[in-house]
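The next block holds one structure in the form of structure tokens; read it before the comments.
Only one protein chain is missing from this complex, and each of the others stays in its spot.
By letter and in written order, the chains are A, B and C; residue numbering begins at 1 in each of them.
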Amino acid sequence: MSAVTQVAPVGARLRLPKVPPLTALAGVFLVVVAACALFPGFAPQDPAAINAAESLQGPSGAHPLGTDQLGRDTLSRLVAGARTSLLGPLVLGLGVTAISTVLAVAAGWFGGRTDAVISRIIDFFYSVPALLVAIVVAGVTGGGFGITLVVLIIFGLPMHVRNLRAAVMERAHLPFMEAAVTLGLPTWRVVLTHLVPTIVPNVVAVFFVTFTYGVVELSSLSFLGLGVPPGAPDWGRMVADNRAAVFTDVWAVAAPAVAIVLLAVSANLIGEHVQRTHEQSRKER
Amino acid sequence: MSQVTEAVPTAGLSTDALSVWLRRADGRRLIAESIDLQVAPGESIAIVGESGSGKSVTARAVLDLLPPELVTEGDVSVGGVPFLRIGRAARHRMRGSEIAFVMQDPFTMLNPVMKVGDQVTAALRDANGRPLSRAARRAEAVARLREVGITDPAVADKYPFQLSGGMRQRVGIAAAIAENPQVLVADEPTTALDVTTQRDVLLLLDRLRRTHELGLVLITHDLRVAFATCDRVYVMYAGQIVEVARSDVIRRAPRHPYTAALLAADPPLDHRMARLRTIPGSVPAPGHRPGGCHFAPRCAFALPACSAAPVELQLTDDDADHRVRCVRAGEITLEPPTAQPGPEPAAALTTDGQPLVTVRDVRKVFRDKVAVDGVDIDVFAGESVGLVGESGSGKTTLARMIVGLTRPTSGTVEVGGVELTAGALSKEQWAAVRGTVQMAFQDPYSTLNPTRTIGSTLREGLRLAGVDDLEERTAELLERVGLPATYAQRRPGQLSGGERQRVAIARALSRSPRIVVCDEVVSALDVSVQAHILNLLRDLQADLGLTYVFITHDLAVVRQITDRVYVLNHGKVVESGLTSEVLDRPRHDYTRRLVASVPQADGVLGLPEPR
Amino acid sequence: ACGSPGGGGSSEGLPKDLKVLVEATQPVFDQWQGGVATQGVMLLVNEPLVRYDGSGFQPNLATTFEQASPTRYVFTLRDGVTFSDGSPVTVDDVRFTFEQAMRDDHLSTTHVVMRSIATVTTDGSSIALDLKAPQPLLLYTIARTGIVSKAFYEQHGEKVGTPAVGQLGSGPYVLDSFEPDKSMRVVKRPDYWGDPAPFESITFTIVPDDSARMLALQSGSANAIFEIPTGQINSIQALKDFRLSKIADATVFILQMDVTKPPFDEPAVRDAVRHAINRQAVVDAALAGHGQVARALSPQSNLELVASAEAVEQTLARIDELNTYDPDLARRLLASSSVPAGFTLKLPLDSTDADTSLVAQTIAQDLAEVGIDVELDPRGDDYIDVTLARRHDGLTLNKFSTNAPDPAMPLGYFVPAKSRINLTQQDNPAAQQAFDESNTLPVGDPKRGERLLAAVEAYHRGGAALPLVNPDMTFGLKAPMTINGFTNYWWMQRWDRLVEVGG
Partner (left out) sequence: MTVATAPQGSARRALAPGLLRYVVVRVVSAVCVMFAVSIVVFLFIHAAPGGPEHAIGGELATEEQLESIRQRYGFDRPLPEQYLQFLGGILHGDFGESIIQKTPVATLIGETVKVTLPLLAFTWILAMGAGLALGILTASRPGSRLDRFSLGMTTLGASTPAFVVGTFLAWLFGVQLGWFPALGAGEGGLDTVRHLVLPAATAAIVLLAVTTRITRVRVGQILEEDQATFARARGLGRWWTLKHVVLRNAGVQLVTLSGSVVVSLFTGLILVERVFNLPGIGSLMVDAIHDRDMPVIQGVTFCVALLVVTVNLVVDLVCMAIDPRLRARLETNR
């Protein structure tokens, strides 16, 4: 049988994915932010050093991005703030991604009653404005950042559980899943080694979407005074703290605001890239 | 090819050197090469060829319905109008009124959320060019539906999902010809339908062709359908027309080796072949087509000269209409696929002794849908049992119950001595069942996990079967299904459909089962590839003593591969027995209808149109 | 509402309408719920018997007033004054007004003072107040109690002061509209008995957000801004046509250490904290220079009202000694305590106040220098709960505004060991005794001033509190308007008449 001798392009697998320049830049930015978060020592000056004589200055040699109300160096605070600015969205992103994956797999794979229960709960949470709940909860219980984060995670779940569940259901009855069952693989192996890998691109996309959402939402909470403590070098907080000066000394507000937008845009671009390549490979099969 | 000759104002459709290119960043690729088609009013032509040969692209190019990345060259004349040269808007007006199009899937073609009556009449205008009134629309819809054989006026108020596949395709045709076009291009209009429905739709098209003086372009991969319905046949291969002739000429005296090979690979309905003819290799993708004769690498008659220069479509000596694209057309003689005596169907069937699978009175109800309704089935070791029936008759459901993927609503299923329906099975019992029966599926594209290599897919089964020397056995398995051992490193994306089906069969074999349930494993494949797989399955049965439960809706395939057959209709077994008995002397009405519906190669659609 | 930028202008060049931006006001137009900005408008609608003008008391609705004895005050009501609905202002209305705040179940911020009134007796046009005990703050309280109409209250009950019912008074302005947390607007009363109103209307618009306030000023929808948060002063200064005037504020930021909570039960630790903080730096950084170092819990100017400048200065100098900035000393003190390596604590903050957060950040920086790590814990509306219920680590930062320029005011809150607001929890017998003695003496008695000074000094000698800064109170007016003669207690004055057109 010579039918088989035609050689398929083996190199296809090794071809590096083509990354648009903007997405590559976004990746670089994320790496830089992550590096700052891991090594706050990068800060050129002490981010907490108050210097009344230099408050609200524009960019200069000593302070490339100017100073804030208390005369602290904005660049140093941006570097120091990378940690909290990254941490909140990261926790949110990981939390939502992990929980929604588990729920979606449970609902989509096992179906039946499990699915019904999960779907009903999700439907309920879907129809509630998250930030409003976060504010009410924080207001009524006097709770802090942690509670707010939990609320945001809970209310961030529904959309993603729905989408992932649909993806799981789409794949759960594909012949290769059923073949794995018929081969006699235990259920957990089928789920872990066959089902989950096929939805990895979706899961990654969920992470980036939630991360972006987290960046924007958490900075909004800081703006409403519900986020991290005042004076902490968190980007959202820096914007909120220096807003009084927004029309006169724009740097202290603009620098962290731009950092937030860049972070969100970067995550967005990368998430989109993941989704697009995934879509393409699906189209090409 | 710059023929600036004004197209002669003729009725019907003609194309002149119509080519389609794929535009890509790295240059352009030829997909369809210089196609010349001629369809006179009232005439029907067929375009046949294997998957990927460019049939659909040609059809869409004719209507200017290609996606933006595909560009056309050449001319199309519809009713004497140079279709591709007039303005966009004029072309748009001509679509539907002069030239119409029907697609393969009758479900996706129709708007699911619009009543069919409204869809049929959407393009209609009254004498003043205004949209019709509500009442007029409805009357018109009923009339048009009656034309395509739908006499129930209530259908006009239904949504597509409330109709059967055949009805939907009729609605699609009614909508397409609502404005009385001259030409109808139908791209595989019956491929998604059952044989019985397919016959109805073909009869309908044939009738409309006569009554409406319609020029019909029928695209199909089924030679039988082409011969049964069409006056002339264009055989297409790798973007080229390789042979054109009247249907009966092509069927009896093909002059191109490719046509002959296709005919030979098509399994006959009336007897069993010792071995099906196959065509080596596969259709080259655009951009990978060899120079000279595209078929040369797969051709038994190829000479070095074949690949030297592009081959033109030439007239043959035997007929004025018969043209062929082969340099050796004059010298070689192709034997027509005459009837050869097949081997006797396994004479002494071992239908005694202990059956491997016993199915007793099983029912399966999905919500309010009875899929399987009290079926008894036995499968004995070493035999090949067929399950046939039209779509929705419960074949797949039954198969899934046999392998334990679906739990019956009631009744018992026993596999290798283990009763699947008896409460919760122990781990060992499941292991025994899995080791006894394995399954292969229809769709070659989703049958393998795209994220894993072929090797790891196969090793998974081997490991479960308790095999130690995994690498060695993987290679052995691949070889057994006719693939080189190096394929273990590949991913499914790098394999063709036929190769994937081979791997799927190898995966089933990895657990060394005694029974393999094959659910339409060849339905999605071209005849040539189908022949490969059928031959493979037969070899495996002979070598390994396998038992098959073989599901298909294709009676010719059933004849080739099964010893015994169960005919299912609406979830019930209506007839069973030796395959030859059942096919040659069907007793049940339904079976008779099924057999009669297979397009007969005589060029006549046999029976009168059913009322 | 945006409207046209303050235009028109009366003959003197003042705009017809004064449009004032403020950060917050009270949600009810009612003097008993306190709130400076609201009071500033309230007292233009409901006049008090006497007015405090920043240095003394002037007759207003009362033509005369006298303190007949330490426990008896007598007022004569002005004749022929009417409420804006035409009904006369009677002694019954006055008595009704006072008796409201005297009720134990009444939610009144002046109740603390008013409950010392035993009886209100009226006779013709005179009103006599008899006190249970001498109360030095009484006249101040009366000066910020606008007389309300008894009939109006009887008709509308609890609804008075809400948008639906409004308020009825006899002052130079009439309440036109009141939308809680949004705006209040008063319009000129043409038939006012006294000095006529210079503005046709005064609108207070509440804009809580920092940048929204800047937008409002820039887009011309306001021509005045009162009580600018210090953080925003510089930004407003940068606006072309706004003129700022500032007054040393009677507000004090004070750091209090709970002596019942370790390690603040050790004097050495408390001393270390006090010496660790550079208060001048707090003024410079957190207040951007708009303020002064607070030398005692009562502002210097208030102390000078009761005692000679010399005596005050001597006392304050002694208190300064206790609180000098000396980080080395602080470190040594800490090293000698039970927490030589320093410690960590959470400092609850009123997150709604921008200045507080800046002050806290600055002192946290100083404390970190000596080894005390302070984690800021912003609390929303439950800040007060946290502090009063003592759910904190022993250190609290409070912003305290006196609403009467008498040192007795903060002392009364902070000295008594059982006072709920005494966040130090310290029993300070010396301070208590001096304060008690001062209360037996009539206002104006130099002896009283001396006792008060002694009480203040004793309080600080306790060492559990560190007065930090007095932020400036700043007003901005669109040119050509200027303010002339505003005091810390502007809201008790006829402040509308102090707005002038100046060069």
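The criterion applied here is as follows: a residue touches a chain if its C-beta (ideal position, glycine included) is under 8 Å from a C-beta of that chain, and two chains touch if they have at least 3 such contacts.
Computed from a predicted model, the values in this text were never measured in an experiment.
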Visible contact partners (per top-of-document touch definition) of the missing chain = A, B, C
From C:76, C:90, C:135 or C:211, the answer for touching the chain not displayed is C:211
Among A:100, A:119, A:148 or A:212, residue touching the chain not depicted = A:212
Mind pulling the chain A residues that touch the left-out chain?
-> 124, 126-132, 135-136, 139-142, 212, 215-217, 219-220, 223-224, 236, 239, 243, 246-247, 257, 260-261, 264-265, 268-269, 272
Positions on chain C contacted by the hidden chain, ascending = 1-2, 27-28, 104-107, 109, 158-159, 161-164, 179-182, 207-209, 211-212, 215-216, 218-219, 221, 352, 380-382, 384-385, 388-389, 420
Contact set of chain B toward the excluded chain (per top definition) = 63, 65, 92-97, 100-101, 103, 105-114, 122-123, 154, 157-159, 161-165, 172, 175-176, 178-179, 192-194, 367-369, 391-392, 442, 520, 523, 553
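Heads up, the rule we're going with is that only the chains that are shown with their structure count from here on.
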Chain adjacency by touch: line, ring, star, complete or other shape?
-> line
Scan chain A for residues touching two or more other chains and write them down.
-> none
Taking each residue of chain C in turn, which ones touch at least two of the other chains?
-> none
Chain A contacts chain B in the complex at 1-6, 8-10, 12-13, 174-176, 178-185, 194, 197-198, 284-285
For the complex, which residues does chain A have touching chain C?
-> 48-53, 55-56, 69-71, 138-139, 142, 225-226, 229-232, 241, 243-249
Please give the residue numbers of chain C that touch chain A in the complex, ascending.
-> 209-211, 214-215, 218, 229, 231-232, 234-235, 238, 281, 284-286, 288-289, 349, 351-352, 354, 357-358, 360-362, 364-365, 368, 375-382, 385
